[in-house]
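As structure tokens, the structure follows; a few thoughts come after it.
Let's look at chain A:
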Amino acid sequence: MAEYKRPQSLKPMATPYCPGCLHALATRLVADVIDELQQSQNAINVVSVGCSALNLYTWKGDVIGAAHGRAPAVATGIKRCLPDRLVFTYQGDGDLAAIGLAEIMSAANRGENFTVIFANNQTYGMTGGQMAPTTLIGQKSTTTPFGRDPMTTGYPLKMCELMAVLEAPVFVARYALNSPKGVMDAKKGIRKAFELQMAGKGFTFIELLTNCPTNWGMGPIDTLEYMNTNTIPYFKPGIYKDKESEA
Partner candidate 1 sequence: MEKKFMKGCEAIAEAAVRGGCRFFAGYPITPQNEIPEYLSWRLPQVGGAFVQGESEVASINMVYGAAATGKRALTSSSGPGISLKAEGISYLASAQLPAVIVNISRGGPGLGSIQPAQSDYLQATKALGHGGFRAMVFAPATLQEAVDLTYNAWEYAERYRNPVMILMDGCLGAIMEEVEFPEMKELTADNVKEWCLDRIDGREDDHMITPILPEPLLEKLNIGKGMQYKMWEKLDTKVEEFMLEDAEYVVVAYGIAARVAKEAVLRLREEGCKIGMVRPITLYPFPKASLNNLDYTKVKGVIDIEMTIPAQMREDIELQVKDRCPVYEYGRSGGMLLDDDGVYEAIAKIVKGGE
Partner candidate 2 sequence: MKQSFVFSGSGGQGIMSAGITLAQTAIAMQKHSTFLPEYGPEQRGGSAKCTVIISDAEIISPLPKKCDTLIAMNELAYAKFIGDVKEGGTVVVNSSRVKTTARDDVKTISVPVDDVALELGNVKVANTVLIGVLIGATGIISKDVVIAALSKKFKEKSPAIMELNIAAIEKGIELGSKA
């Protein structure tokens, strides 16, 4: 039976995330896979701005902080110079789907050989819960106090669906981290993405649906249920593109 212990790729310290935040689990899954692939010395974690920036302090291994939304551009520069390293960005939804939309779409479209881990919690956690590009219709935030109204703010952006229409990406998938099965599937997906990168296949994109108990204003257990009834029906988990299997 496997021993449950702290991944080598994380520093021996408590996570700085709020209690019940699935960011911590997402980070842990990435670290676990990197350990399993024995890549902890070879990986470079490109951290973005938002709660994901907290990775800077907990990640054990090479890490670089990128400007808000620019992680895919930074990763492009790194990977082009060090093609043998396992390079991944870890980005939230505000970072990736709002301010960094040009960088993510363009890096994906160029088929850059790195992996994007996209934690989608439908809010700007770090700045106190403003509306994110992924905030659900009707969902309250500090800038949509009466709930998100599509007439003035549009609709939540479905990044996997957008990625999937591009020619270059090789693997695009979304997982929900609010159930054991979702967590197990996510780990498999992350592993697959990293293996494809190591084989030089090209751009891989993993979206992880997460929560934000603090800014959603709910207990952690309630957020998991909210995800079942609200998030998952809109952001459907699944594999959106798998070029290798299709081939």
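Behind the choice of candidates: all candidates are chains of the complex that A comes from, given by their letters.
The criterion applied here is as follows: a contact is a pair of C-beta atoms (placed from the backbone, for glycine too) under 8 Å apart; a residue touches a chain by one contact, two chains touch by 3 or more; residues count from 1.
These figures come from a predicted structure and were not determined experimentally.
As listed, 1 or 2 are all part of this complex, and the one touching chain A is 1. The touching residues of chain A, when paired with candidate 1 in their complex, are 41-42, 44, 46, 53, 56, 60-67, 70, 73-82, 85, 102-103, 105-106, 110.
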